[in-house]
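Omission of a single protein chain aside, the complex is shown with its protein chains in their original locations.
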Amino acid sequence: MEHAGIILNIMKSRRSLSHVDRKGRARMVDVGRKRPTLREAVARSRVDLSKEAFDLVRRNRADKGDVLAVAQLAGIQAAKRTSEMIPLCHPIPLDVVEVHLDLDATACAVLIEARARTRAPTGVEMEAMAAATVAGLTVYDMVKAVDRRAVVGAIRLIEKRGGRSGRFRR
Amino acid sequence: MEHAGIILNIMKSRRSLSHVDRKGRARMVDVGRKRPTLREAVARSRVDLSKEAFDLVRRNRADKGDVLAVAQLAGIQAAKRTSEMIPLCHPIPLDVVEVHLDLDATACAVLIEARARTRAPTGVEMEAMAAATVAGLTVYDMVKAVDRRAVVGAIRLIEKRGGRSGRFRR
Amino acid sequence: MEHAGIILNIMKSRRSLSHVDRKGRARMVDVGRKRPTLREAVARSRVDLSKEAFDLVRRNRADKGDVLAVAQLAGIQAAKRTSEMIPLCHPIPLDVVEVHLDLDATACAVLIEARARTRAPTGVEMEAMAAATVAGLTVYDMVKAVDRRAVVGAIRLIEKRGGRSGRFRR
Amino acid sequence: MEHAGIILNIMKSRRSLSHVDRKGRARMVDVGRKRPTLREAVARSRVDLSKEAFDLVRRNRADKGDVLAVAQLAGIQAAKRTSEMIPLCHPIPLDVVEVHLDLDATACAVLIEARARTRAPTGVEMEAMAAATVAGLTVYDMVKAVDRRAVVGAIRLIEKRGGRSGRFRR
Amino acid sequence: MEHAGIILNIMKSRRSLSHVDRKGRARMVDVGRKRPTLREAVARSRVDLSKEAFDLVRRNRADKGDVLAVAQLAGIQAAKRTSEMIPLCHPIPLDVVEVHLDLDATACAVLIEARARTRAPTGVEMEAMAAATVAGLTVYDMVKAVDRRAVVGAIRLIEKRGGRSGRFRR
Partner (left out) sequence: MEHAGIILNIMKSRRSLSHVDRKGRARMVDVGRKRPTLREAVARSRVDLSKEAFDLVRRNRADKGDVLAVAQLAGIQAAKRTSEMIPLCHPIPLDVVEVHLDLDATACAVLIEARARTRAPTGVEMEAMAAATVAGLTVYDMVKAVDRRAVVGAIRLIEKRGGRSGRFRR
């Protein structure tokens, strides 16, 4: 058991950041040997609001207003431009981007989930992360006059399918 | 005193989201009556990493590698394009954008602070928020092969100066 | 009177396209001698739909769906990027962009009006035109699976204020 | 016959906008089950000018000036960025974009035709429409100092080939 | 005299790169204390061609074709987006961008000159440099099927006016 631990540590110590070369310099990962396969990623984020700001967003949704629609659209558009936003990301086609926003009244939070799918030689984690993030920032933009203390956070990968590294489920 | 509280509540209840009209439809805020003044905003975010990923980032910094430099630059560039990312944001000139990344070894976290300054008729909160956010996402992009569970979060406004609403300090 | 007419004709014959030089080559207009003043422009467009497509859009609006909201937002965003879309346009700041969409049941048409305001040394006609146009194209995008024959048209300047050429009202 | 009509109406009533879900919320169409095939689309638009403006454009063309060349190029470039302009459009590769501008002296109009081709899982109608539109707006930009009343219009799909829905010819 | 030289050397040794801080990290220059003044910059570049490629470009110009027009337009458009291309550049408004291309038959070269003017708190050297460069790259793009060995080069600042550092003339 102990040996296994040591070997694991050695293996781990060989792991390195994919986006830096041996000298520590940044690089784009070469996906030239990867085949285009179906890939999917799901990311989530949240915006924690004051009671007042949350109530305004909730009332806007009850009135079928646009606040959540604007944030959703901003998320979709951001996913399409991920490779401009993240310097070492590959530009890839996208089959679909879905962004959903829900309200959690107990926590006074907007909960965001973004899903991206592609058939490409590299994954769509960053596209899903970008969509969840920009949707959250857009909510902040619209509530900030009322609640400067709102916090966008918990941006994380929930699920990932396809590609060499296989399935990931948080 | 109690009366003051009641009046305050009534005033508050009249508050509304600046980016929606009376029908709840989205709109851009008209800054036509605002004068260009010096405005500054500071935002922060963080990326929480596994011990392994954190050590790789720390070693990269010790080797004067590029990981933090790439994230810093991505943050600066994002601030310049905030009005493309956030649908109802105004395009504004920027005097400077500063992005700093620090390592918190106790928490295994990358701590990010972004500062934006302008002389414009509207504030730069979103520019600072965008810079702090995209710097964080870029860190995630570079560590994700090692640590898919890294979380970008706590994106929040720390300070704001200039403009009609005056100074804000978290 | 007749003389005045002749002189007017001579003057007119000297008029030339502002965006081409004497050799007919394209050029950007130099606004270096113009002062920043308040300028406003209003443009309109329309999308003519089949009865079926119009009813779907109308029902979507009755259900407080997103079709018109998406088109409105696309128009606002396009105005902000007009100088990227139109090669010889100047990049300018914008105080506000407003886009409204109405339904004309008699004509089975979506009527679009866009308004842009700035304090800049050059006008915002193209920003208003771009907003009205892209809002219309976005409506087309969303109905095209149902009505390929929909027509986006009648994109025209309605009003213009500010600047050397003074007020224009169609 | 009457029954067929009723059934057709029922079928039609089940038709819905592809870009909205059951709740009327906007969404990107999922093209994940579509295969990349050759797809082509042709769109047209026109710019109606005053006699004076038309003559200036015609003289510029006779002098082999740049007005039509600038508009043509703007159309090609717009097609390449359609997915940035239209919020729910997919980013797709393009085999070619062609934009032609002709002068109709009888109508004092610039007639524009744009053609786009791709091998992708979704069609290029919006790319052709965007090219025809932006070429027209660019003509307006260059004549507007002489003819503010010029109208860009009649933006419509002329032909479409490839994909599940087959051929369309106006 | 010798003392003056020593002092000059000491002064020089204190000079440092404006875009890096004391630790050598990249930064955007803070222009917050600079006032908006008229600033102008002129840059040049050239494309050296084979005899065959040069003759094709010359014939195209003689036929009043579009090759030089496309390159000129690409240069103007690039200047407007300089702050997206160059990471630490400030986004600034532009009064005008002019790009001229001439043919040097003796050298078989396309000679390019770009001029940019602004009223801003920072200069337009990079805008002029970007315009001259992208115009040159665009010429290369159009001749490369005939002359892969064409060279874009000699991109340099020719003149600069306005701002604290005063006039520069190469």
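General observations
Note that the chains are named A, B, C, D and E in the order they appear, and that numbering of residues resets to 1 at the start of each chain.
One rule holds in what follows: a contact is a pair of C-beta atoms (placed from the backbone, for glycine too) under 8 Å apart; a residue touches a chain by one contact, two chains touch by 3 or more.
Keep in mind that what you see is a predicted model, and the values were worked out from it rather than measured.
Although it is not drawn here, the omitted chain touches the following shown chains in the complete assembly: A, B, D, E.
From the options D:Leu17, D:Val31, D:Leu56 or D:Ala69, the residue with contact to the chain not on display is D:Ala69. Residue positions on subunit E in contact with the hidden chain: 12, 15-20, 23-26, 52, 56-57, 60, 63-67, 69-70, 73-74, 77-78, 81, 84-89, 125-126, 129-130, 133-134, 136-138, 140-146, 148-157, 160, 165, 168, 170, in rising order. Interface with the hidden chain, as seen from subunit D, comprises residues 38, 69, 72-73, 76-77, 80-81, 91, 93-98, 117, 119.
Taking the complete complex into account, residues 63-64, 66, 69-70, 73 of subunit B touch the chain not shown.
Definition applied: only the chains that are shown with their structure count from here on.
Listed here as common contacts of subunit B and subunit E: C.
Averaging Cα coordinates per chain places subunit B and subunit C 33 Å apart. For the pair subunit A and subunit E, the distance between mean C-alpha positions equals 38 Å.
Shown for subunit C are the residues that touch two or more other chains, namely 25-26, 63-64, 66, 69-70, 73, 77, 81, 84, 87-88, 91, 93. By the definition given earlier, chain contacts exist for A-B, A-C, A-D, B-C, B-E, C-D, C-E, D-E.
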